[in-house]
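Just one protein chain is left out here, and the rest sit where they should.
Labels run A, B and C following the written order; every chain starts at residue 1.
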Amino acid sequence: MNDTRYSGVAGLMHEEPLLFERAHKAATSISLPGVEGDTPAALAGFARKQAAGIPGLSEPEAVRHFVRLSQWNHGIETGFYPLGSCTMKYNPRVHENLVRLPGLAHLHPDQPEATAQGALALLFELQEWLGEIAGLPHVTLQPAAGAHGELTGIMMIRAYHEARGDTKRRIVLVPDSAHGTNPASAALAGLATVEIKSGADGRIDLDELKAHLSDEVAAVMLTNPNTAGAFESEIVEICRLVHEAGGLVYGDGANLNALVGVARPGDMGIDCLHINVHKTFSTPHGGGGPGAGPVAVNEALAPFLPMPRIEKSGDHYHIVHEAANSIGPVFGSVGQVGVLLRAAAYIAAFGREHLHKIATDAVLNANYVLARLKDAYHVPFPGLCKHECLLTDEIQNHHGIKTLDIAKRLIDLGFHPMTVYFPLIVHGAMLIEPTETESKATLDHFCDAMLEIARDCEAGNVEALHEAPLMPVRRRLDETQAARKPVLVWQD
Amino acid sequence: MNDTRYSGVAGLMHEEPLLFERAHKAATSISLPGVEGDTPAALAGFARKQAAGIPGLSEPEAVRHFVRLSQWNHGIETGFYPLGSCTMKYNPRVHENLVRLPGLAHLHPDQPEATAQGALALLFELQEWLGEIAGLPHVTLQPAAGAHGELTGIMMIRAYHEARGDTKRRIVLVPDSAHGTNPASAALAGLATVEIKSGADGRIDLDELKAHLSDEVAAVMLTNPNTAGAFESEIVEICRLVHEAGGLVYGDGANLNALVGVARPGDMGIDCLHINVHKTFSTPHGGGGPGAGPVAVNEALAPFLPMPRIEKSGDHYHIVHEAANSIGPVFGSVGQVGVLLRAAAYIAAFGREHLHKIATDAVLNANYVLARLKDAYHVPFPGLCKHECLLTDEIQNHHGIKTLDIAKRLIDLGFHPMTVYFPLIVHGAMLIEPTETESKATLDHFCDAMLEIARDCEAGNVEALHEAPLMPVRRRLDETQAARKPVLVWQD
Amino acid sequence: MRFLPHTDADRSAMLQTIGVKSAAELFADIPAQLHIKEGSLNLATALHEAGIVRKFTAAADANRHAGNTRCFLGGGTYHHFVPAVVDYVISRGEFLTAYTPYQPEISQGTLQTLFEFQTMVARLLNMDVANASMYDAATAVAEAALMARRITRRHRTVVATSVNPRYRAVTRNYLSWLDGEEIEVPCTGFATDLEALIAAIDDNTASVIVQYPDFYGSVYDLAPLREACDRHGALMVVSFGDVSAFGLIEAPGSFGADIVCGSGQALGIPMGFGGPHIGLFACRQKHVRQMPGRVCGMTEDADGRRGFVLTLSTREQHIRREKATSNICSNQGLMCTANATYMTLLGDAGLATVAQRSAAALAQLVAGLPAHVTAAGGARYNETVLSFESNAVRDRFLKLAEERAIFAGIPLEKIDPDASNEHLLVATTEMIEATDIADYLTALEASK
Partner (left out) sequence: MRFLPHTDADRSAMLQTIGVKSAAELFADIPAQLHIKEGSLNLATALHEAGIVRKFTAAADANRHAGNTRCFLGGGTYHHFVPAVVDYVISRGEFLTAYTPYQPEISQGTLQTLFEFQTMVARLLNMDVANASMYDAATAVAEAALMARRITRRHRTVVATSVNPRYRAVTRNYLSWLDGEEIEVPCTGFATDLEALIAAIDDNTASVIVQYPDFYGSVYDLAPLREACDRHGALMVVSFGDVSAFGLIEAPGSFGADIVCGSGQALGIPMGFGGPHIGLFACRQKHVRQMPGRVCGMTEDADGRRGFVLTLSTREQHIRREKATSNICSNQGLMCTANATYMTLLGDAGLATVAQRSAAALAQLVAGLPAHVTAAGGARYNETVLSFESNAVRDRFLKLAEERAIFAGIPLEKIDPDASNEHLLVATTEMIEATDIADYLTALEASK
């Protein structure tokens, strides 16, 4: 069960009951500040009749509860996390301190502007930097995540066409390799999506694209490098064709890690790009979020940017709430400030001198993994990759082993699995994204494990693969049961 | 192996090689501030010829290294930690933030006094509080830990006698139940120790004491409650006898948790007491330290307090370095300031209204555990206990099981063992100190586990006990081998 | 660079394994004209860690903040007390640096916490189920409007103007790209006009969206609205700004709300200049398959032990693509952990205390108002509108207050462009002490 060449090892952990099973009392021992005074009489008629049933734990018990739960998680700090399309890189610890400085953490979004110039300056600078990096100078920090950026961008594109009186553009072309958020975002903005089939190399097929372009196409949403990790080498021509047909090109910036400091989406002809700062700029994923998805656009789209935005006049920074053609706000404030500040710190650490090294090491690492694994695993789209590489389980299928088994076996060996079954354009996808912050030693351990798994398949040595994972506090979980009769809250 | 009634469960952890095995390069990627400039010529002749051989890791690797190592530890945040005599209570998280405030963390000990009044005020207030709690109004914050406080106290006692010309007092009486630091501290202060045998109830035997008192006795060092968890009910008489014989009474305050806010050592006649703030006042143990061992004394000993001390005149706080009869400094600064500040915060949280609840709940918890276990385990000194209770393995010995086996089995069940084989006055001691910050539920789980172990012994079900621990990343370690041929540093 | 582990030797060895001569070759698939010159971007020069700390510290020190200024600002963001434990828990790498729990076996920490979060949110709002977060309150309200459209297959949304103008603006924006209409029903006296609202509901109405306590802090009986919704088959959507209210006043679910959504920032999240906060979202069990966002459910593992997984994913974009209930992917995960930790530390009793003191502080403030200032009347939780005789008096007061380290309120027109400029939106929490109220009143006195 425990292979000493890999880090995974059985150890002592703690079971932890649900809070509701643990706590046995209505009272908690917290002590709080504030005025001592009666509940205002006017509220008496509205008093809550029954307590919510939120069991309190004393501080010592609460800490132990959550510390134990935390230990059941794998994080980037515990081990390799090569989730393709997710850019799980190291999250600098100093950033956690920065955003907790009282002069940043305890600002109210509506306190007088003059009292928040320090924060506004940092955010304005980030706006500028992101525009520069994207090659699309006008930036909104408002979108709360990548998908939200997509929605914002598509709204702007629609507003752009409508402002020109070009109202029949109601179609968004989306490659079949696209992330699910792309079609979902287009739909949310009231547009119809049409899927375009990828070519044999996983890239956009120019003929297929041309066949779909028309005066009803508002935009093409593309991801470059695409979700198979390949650069769309025809990107300039693609953009030219779309523009020629009167459409705009929306860039899904989730894969910007391959390009940052090396090439700029704006230079390629992309009109509008969201940036997942929780990927490229290393803000922690937090078990699902929060992220931030600033959107950068060119001159044509600039008038439609959502409000509020941060502007500078003279030495003074302002939050500007109104603009004639703005699509309006997409979020309740200027953005996920704490997340954005971490991103600014990551960019500041690299600076103009080093920023490109993010991309060069990320791409180096992905190609290294690809080179080491390409004989043992099926590579659907051979050639160089960018920041991530795509394999499939085709070879292992012959031995009854599928991507899921491989993923679960990696868990026992101490690795977080790669992204599985995405992109959808290949069967049994395994999308591996090492990022720039992993060492060669870690990549080697991972590749050794993958190769050993492949050898075990060849040798018919597959029991551990079917049974995996055996080591964590829980083994494979029954997702069907969970979905069939969903239990989403605890009933005492 | 895994009993679901207890928290211990097997889970996935990570092996982690030694830093020296992991790192493979001389270079690290840290970037540092400072002036760019040549090494001064005058130092050239002294240049280090060979690099030290300290392998650097990049920040992502370093974090992962230490995060993984941390997970191999049991801490008070992960589970129950009933180490007798160690007072392992919850360490409030907010205290960690307080001592990291830049205005406290980045003070130089020799910066101008006027620029550090805030810190001095906190420390002065703590001095006052500790004096009040001990009933011994004069306090030095200098000693770095309990043992260091003992040394300081014994030095002062010696200085006191010598100042009176009473120079032949060279003996310190120490009960056989005392902690090892007591005789060691006395010896370090140049005094001889004479052990006094405890009575049948584990307490000081008045006759035995009287038999040893003489004009050569400088002091009696005692611990109250003693290390068996029992209060020395004759304490007033003991102190009277010692004083009558011209000696002084040193109180080892390691067990102050039983008394805080309830009774005061000074009122009992104790002349000098150290306080382990890392026990009673909840400063974190940190895997061995740092602690702090302030010493509180009465008027007679006050002139001999070590320097520097913090004093107040008018509104201004001073660090006073000189005093005519001071024994001189015992530490390089005013004390372990960061530790002391945490202690001050703990006292502040309870305040005069609640401070006694520390002792009442601590004593309640220990007696509860004793009540639940007293039929299954041998209780060498029956009766009420104070903050800790003492059991032995006498009953389990009949089944070939000893204290060590019980301790190791507790590990597998998810508990840190109690203190074992201390005090030395009973065979196979198990000293259990739950502290005030544990819930009844936790105590019940622990008692259930202990009772089950006792039943397993009765039933001859002892294999798990002999084999334990089976769950942690390492099983029993060979201490003999370690000591025989000590390997204390890594050789590449 | 301190985040890059490779030595140059590592890089050479790796390039050799790959079979290329230089890192540049790895980028050969990018057309040459697209390559930018190294170091040519107009960014600042690289900073070492100490430099970044200095830079951010200087920026932070340039701001006033609720740590050194008494904060009477609300409008959707509140300075409640955040126990240090909350911050410790969410700073632990195992929570902080994990991705969305796609591999449940090694994500049970996040998943059990989400399950506890969902349960506590549902209980606090008195609803059947809650999801695992939306981005913020504004987008949660917008998603609620969309969800109601899907459930009712109707395209008319009625919104009270006593809903936070920012929530309304985002909702209006989201709805504007779709067929159907959005109706905003004015309020009176800085309080929800239920009658007008009820009158606006018709049989084509998908949902009525109110805020409770409303944007102006007003608390009112939702029962008549429930009745009206029932009459027309419309869904009742209740939003909120300061969720701490429900430690004291009746929860929206108790009035039969169909969807309840709003901000969870009050539960252990610092104001942070506007984010990250969290959108809470709860609904009835029967509508769960139309709910947007991630959700965690209970199940068993291969050995029959209880465990948790993300579930109902057939609603979501990665399965359903353009037919998904929402496009949301990354959400506010870590903020769920913050909320869960906070609620665990407070429990019913602590939540009640927070709410009671937040309300009591406002009542004390209002009771002490001098004659030249009036407060909006009726039942208010912890927020109200103060009206001055003129813009000049108000702004004089704001200035005086700021000099005394008081953020005295938000000029109403700043959030609500339709408001005139002599009002202040004023909020209180348990962070306001009696002395702060006294100082506030003294400043008011002085502004006359």
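Here is the rule we go by: contacts are C-beta pairs under 8 Å (C-beta built on N, C-alpha and C of every residue); 3 or more make two chains touch, one makes a residue touch a chain.
Quantities reported herein were computed from a predicted structural model and do not represent experimental measurements.
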Residues from subunit C at the interface with the omitted partner, ascending: 49-50, 53, 57, 67, 81, 83-84, 88, 91-92, 431
Those residues of subunit A which, in the complete complex, touch the missing chain: 12, 25, 27, 29-33, 57-61, 63, 67, 92-94, 96-97
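Here is the rule we go by: only the chains that are shown with their structure count from here on.
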Return the chain pair with more inter-chain C-beta contacts, choosing between B-C and A-C. A-C
Taking each chain's centre as the mean position of its Cα atoms, how many Å separate subunit A from subunit B? 47
Taking each residue of subunit A in turn, which ones touch at least two of the other chains? 16, 59, 63, 67, 71-72, 74, 76-78, 89-90, 92, 411, 437-439, 469, 472-473
Indicate the residues of subunit C shared as contacts by at least two other chains. 1-5, 46, 48-49, 83, 85, 87-88, 93, 106
